[in-house]
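Data first, discussion second: the structure below is written as structure tokens.
Just one protein chain is left out here, and the rest sit where they should.
Letters A, B, C, D, E, F, G, H, I, J and K mark the chains in the order given here, with residues in each chain numbered from 1 onward.
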Amino acid sequence: MRLLIIHGPNLNLLGEREPSMYGTQTLEQLNTCITDEARELGIAVRCMQSNSEGAIIDALHEARLNCDGVIINPGAYSHYSLAIADAIRSIAIPVVEVHLSNTAAREEARRISVVAAACRGSVAGFGCDSYLLALRSFAKKA
Amino acid sequence: MRLLIIHGPNLNLLGEREPSMYGTQTLEQLNTCITDEARELGIAVRCMQSNSEGAIIDALHEARLNCDGVIINPGAYSHYSLAIADAIRSIAIPVVEVHLSNTAAREEARRISVVAAACRGSVAGFGCDSYLLALRSFAKKA
Amino acid sequence: MRLLIIHGPNLNLLGEREPSMYGTQTLEQLNTCITDEARELGIAVRCMQSNSEGAIIDALHEARLNCDGVIINPGAYSHYSLAIADAIRSIAIPVVEVHLSNTAAREEARRISVVAAACRGSVAGFGCDSYLLALRSFAKKA
Amino acid sequence: MRLLIIHGPNLNLLGEREPSMYGTQTLEQLNTCITDEARELGIAVRCMQSNSEGAIIDALHEARLNCDGVIINPGAYSHYSLAIADAIRSIAIPVVEVHLSNTAAREEARRISVVAAACRGSVAGFGCDSYLLALRSFAKKA
Amino acid sequence: MRLLIIHGPNLNLLGEREPSMYGTQTLEQLNTCITDEARELGIAVRCMQSNSEGAIIDALHEARLNCDGVIINPGAYSHYSLAIADAIRSIAIPVVEVHLSNTAAREEARRISVVAAACRGSVAGFGCDSYLLALRSFAKKA
Amino acid sequence: MRLLIIHGPNLNLLGEREPSMYGTQTLEQLNTCITDEARELGIAVRCMQSNSEGAIIDALHEARLNCDGVIINPGAYSHYSLAIADAIRSIAIPVVEVHLSNTAAREEARRISVVAAACRGSVAGFGCDSYLLALRSFAKKA
Amino acid sequence: MRLLIIHGPNLNLLGEREPSMYGTQTLEQLNTCITDEARELGIAVRCMQSNSEGAIIDALHEARLNCDGVIINPGAYSHYSLAIADAIRSIAIPVVEVHLSNTAAREEARRISVVAAACRGSVAGFGCDSYLLALRSFAKKA
Amino acid sequence: MRLLIIHGPNLNLLGEREPSMYGTQTLEQLNTCITDEARELGIAVRCMQSNSEGAIIDALHEARLNCDGVIINPGAYSHYSLAIADAIRSIAIPVVEVHLSNTAAREEARRISVVAAACRGSVAGFGCDSYLLALRSFAKKA
Amino acid sequence: MRLLIIHGPNLNLLGEREPSMYGTQTLEQLNTCITDEARELGIAVRCMQSNSEGAIIDALHEARLNCDGVIINPGAYSHYSLAIADAIRSIAIPVVEVHLSNTAAREEARRISVVAAACRGSVAGFGCDSYLLALRSFAKKA
Amino acid sequence: MRLLIIHGPNLNLLGEREPSMYGTQTLEQLNTCITDEARELGIAVRCMQSNSEGAIIDALHEARLNCDGVIINPGAYSHYSLAIADAIRSIAIPVVEVHLSNTAAREEARRISVVAAACRGSVAGFGCDSYLLALRSFAKKA
Amino acid sequence: MRLLIIHGPNLNLLGEREPSMYGTQTLEQLNTCITDEARELGIAVRCMQSNSEGAIIDALHEARLNCDGVIINPGAYSHYSLAIADAIRSIAIPVVEVHLSNTAAREEARRISVVAAACRGSVAGFGCDSYLLALRSFAKKA
Partner (left out) sequence: MRLLIIHGPNLNLLGEREPSMYGTQTLEQLNTCITDEARELGIAVRCMQSNSEGAIIDALHEARLNCDGVIINPGAYSHYSLAIADAIRSIAIPVVEVHLSNTAAREEARRISVVAAACRGSVAGFGCDSYLLALRSFAKKA
């Protein structure tokens, strides 16, 4: 099983950005965690990060050709990018949304996810563990 | 580590109720799955089900005395029970919300969870696996 | 044909409660009317009343095992209990919503019924006759 | 007792129009059913159909002179015709609203009835039986 | 100066309809009052009443050929008939809206007038005098 | 009959302020018109202008002691001053709201008048004639 | 192929009504253009205009018996006539909505079309060419 | 004078639950305070606590038989329980709502009280003193 | 302890204004009641009334120099005066909001208090006793 | 005449993506159709596709230098990209919006087009023909 | 160039009021800063402060006679005073709105400024520098 991990806008600053909200682990460290856990589960993962809505759509499209699924943290795009939601609906492979923070407990504008509505499921609020739980959701299906 | 698993309203009909939405597994079978997975993770679980908002609040209160955490599927109460949300805020132990279906993709009234806003995190959309992923989120913290 | 009649919150005070809105007939008298009409139609009815959302859900669940249909007056729960609506969707037998008063003519918050959305149909505004018309809707189907 | 039955817009296409929603019975057949049932109940009925809001108002006005009540299926006018609602409030005789389908379970814009707010009561969701139950509501009052 | 007076839906029942709200004067009596007052002001008036939105639009169109202005009481159409508002915008002659009751003091749905937005001005709340004041507004302009 | 004429905020700049909307007549000239017309109708008028919500309330209160009615142009206060509306409800004498412009045709925030809801009626859109028509509405009642 | 062209309310004043918005071509001239273009495309067209919601519904119903499609400019009815939308859903032949002006660029109340929601497609903003483009959409299907 | 004191959901955890919001006094201590103050005022009080909406309705119903009034802290039910509001309207004795915190200063969803709308009055924001002031409101009436 | 009592707009007409809503006691009589009760509680009070938002803000500012607290009945300003709310937040002394009527049971626009959100607490619905209970809330704190 | 055809996000997957909604024709096939039709109309077209909001804005800007008009299918950007709308307003050449599906008939969030508000007109609901009709709208203008 | 500086409600407490939000500088110190900066720029300034909406309107009116522009900090009036907005529109001289805090980042009710909509521009979020920047905006125009 091959999965693509997409980190959306501002996640390149992980560890540095509002650490009280998002923790002190860097994106590199998070990717190492993800890769380690994936290896144990027999999953091949590739990780990418982009701040561009268009580049994320491109990545989702390409994933349909060479991946079995996608784990996406759409960051703030989660709340308004109908275009990313459409991209997810355009591809046949399953996509799972993750969030580091518990978006249900944040300000009004961040409680609705137009992206999650196009996904198979979502995991939110467990910090970096959100990614690992999402990984495992694929392992359970395999 | 001891966890309480709370199944909210209508989950006693699992397997029989709208199977295209919720699957064919019964609550008893689900509880067996949960218990087996928990045993492997070294977690002691107790499962309960109630259709009553008040009984669920009572259970949350009692859990603070003899459990280390709670996994709750509040069913439809998720969307309007400020009282259950307050109960979760009233107790010191962590609570994780789970849903069988992907509530973000359902009708308007089911997209907001006032209960999740009081939880540590949430897992939704993976059928019965949602519970197992939530269990694992506690194992990761342990 | 066996039917369960569920009287929701505050209907135990019928005859005493806001008589200009709900009339002077007591719940006992109403139940006698219902039973008499049912006997004529060849329907066996059982009546219950509860102020508890959970108990109403329990009764709906149990009805699926020993009744052919349900007539429910959900009272104020009509307007916010997604949990009762889910209970109705969870059971295979038909459910009809009744209201004593014409809810369409009352204040804003009482104009939408989330419970009726899960029922086969609804009858409202005919006082105690609302129940008798609902009974007859089952007779017509029988 | 004399009653006027008003079928509103598009009901002339009954049997042909979206049969999965509205059934296969034609308006003529429905009128025969209504007339038969009325005869048994000792009620004289006259049936009319119009697609015009103004003609429906005219009919309501005229009914106040030669009828003891009205059964109206306002079709889509139910949701926005304050003018029909005013007509009902302008006449002294009782009016009952009927709908073939369960409007509470349909899309948002069809959940509120400004016409029902001016009626004595409403019956919805029982297909053609909705009319027969409304007939009987008058018999009960007689 | 020639004016057309348009009485909208349900005004034919004036005197009979909800007299506590609209008074006991009949439409015929009102038309006599209007005609008398107009004569004194040197204005020729023609009065019509219709319950039909389309007929009211037709009358407005025709008025542009043989009248110098229109006084319209659009009744309930006031609140939703964009088509009547467009008709008023389509003709070059001035139109004044009148209401018997003080619509600003009535229920929410009657506080906005889409028709008045297309008129030169409006007079509301003076019972039958609303028409006489509107007449005079034309006299003042003459 | 004695009437108080209250000109609300910014009306002291009449003739100078947005003349395309409000005309070129000054407040002094308007007051002369009003006084002349009133004299003909046998009405004694006193005119005042204030930009202060509190002063307008004071004037309304005082008017109940020495006037038979009030004509008020509340200007922008029309749309949000519940306090002026309360003042009008607090006094027994009739109050009529006037506006120079046709508020129904202006932007959203100016379409609702909380003040008019407390008045006997309203006249809007006739420029300075709005006041004269309001005067006459009192003459008709006298 | 036979098509019915329905011009809705106020379109009979085309050429005369707000020419800066709707142009100077009369309805008769427009109908000539439509007929000429249709002849070239091998389509037989019949044109009608009505200001009445009910008459438009009647025409749509009749068209199902002797036409292969309808092009409708519902004018202002576009924005609130659920009854016309229902009529379109009631007939099997395809219907295309046209507007002379670009309704998306007009005021709030004209941005939503409940009628278009029941059509196969819509063309707006090209003046009289909107009709010709709609004609061609049928030619393409033929 | 006999009063029933109803403590709603989560108040059994008083002293333990979010002490920065609700203080450190326990429910038992609060009940002692209330009883002492009542004794001084010559009022007999009985205190109960329940997390169940249905049980609270039952208690309100019973109170009408053996109490002269009720003081209720409906907790979170305050904001959505139309059923409790109906129960209060169903009984003849006066009911006063109290809140420990100043709900007007809390998040949006807690600013409206559907329960208070059915009460005689409300006291909020004085911590445990809210109850004592409510007690005294009854003493003043006695 | 010295307290300032602020009576907001229209309260000078107490006893005369809508007596069915506000009672027949005059403001002078109310002030006597307040002064008497205060004397018993060992509190020195000064009473003022103003219809002006600005004067009320001035009074609040001045109170911070020579009072230990304020009791304010902001009347209709309660619902929209962010400026009074800011004034309360600008001063260090505690402020309590009172209302004669039960604002939660009144029309929509009067259910939210932007002023109460800036106060320590509120008392509503007890007529003139609302002030006396507010006085006592200070005594309890003293 | 030279036109730029801009295909927005996810249109590169045409033919593969939700074929029941968007048909089975690929983007390449669509471009061939467009080019053929254009050739017949004597129009030179260039086609591009991008998933990036910024790249689409760049393309619009560039088009102003070497094209006479633009046909744009903004996909999901249609509903929230004020930036693309601004780009269209920034350039002097006419732009026409096209949609494959009838967006007016889709879910709430897709009924408003902020992009269309900046265009000359729009064509929606004709599948690939939407583009051809738009092409023709330019031919008619030429 | 002569400018009027208007400080709105509660600004007289500057330095004392919520210093974490508004800083510790007093109004007097702020006025000195403004005067000094103005002198350097060759601008004559006069400063006033008022808590009264009416007095602020009076000041704006007077400014049109002896000033070349106004800098106004309307405080909380910014969000609801249509009357002040009208006053600004009534005078020919330019007005600039300033805010000490960044109102766009504050609670919902403070994000819209009805006053700014009537101004030439606004400066917010720079503390006392907001005024100095506004001053300079006039210098640049001079």
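In the analysis below, contacts are C-beta pairs under 8 Å (C-beta built on N, C-alpha and C of every residue); 3 or more make two chains touch, one makes a residue touch a chain.
Note that the structure is predicted; figures quoted are calculated from it, not measured.
When you scan J:A85, J:L100, J:A116 or J:A134 for touch with the missing chain, the hit is J:A85. The missing chain, though absent from the display, is touched by one residue of J:I5, J:L30, J:I57 or J:C119; that residue is J:I57.
By the touch definition given at the top, chain J reaches the unshown chain through residues 52-55, 57-58, 61, 80-83, 85-87, 89-91, 114. Listed here are the chain A residues that touch the chain not shown: 8-10, 12-13, 16-18, 50-55, 75-77, 79-80, 109-110.
In the full complex, chain K touches the omitted chain through residues 96-97, 102, 104-105, 111-113, 116-126, 129-130, 132-133, 136-137, 140.
Please note the rule applied: only the chains that are shown with their structure count from here on.
The chains in contact with chain C and with chain H alike are B.
Taking each chain's centre as the mean of its C-alpha atoms, chain I lies 31 Å from chain K.
Contacts with at least two other chains are made by residues 52-55, 80 of chain E. Here, these are the chain pairs in contact: A-B, A-J, B-C, B-H, C-D, C-H, D-E, D-G, E-F, E-G, F-I, F-K, G-J, H-I, I-K.
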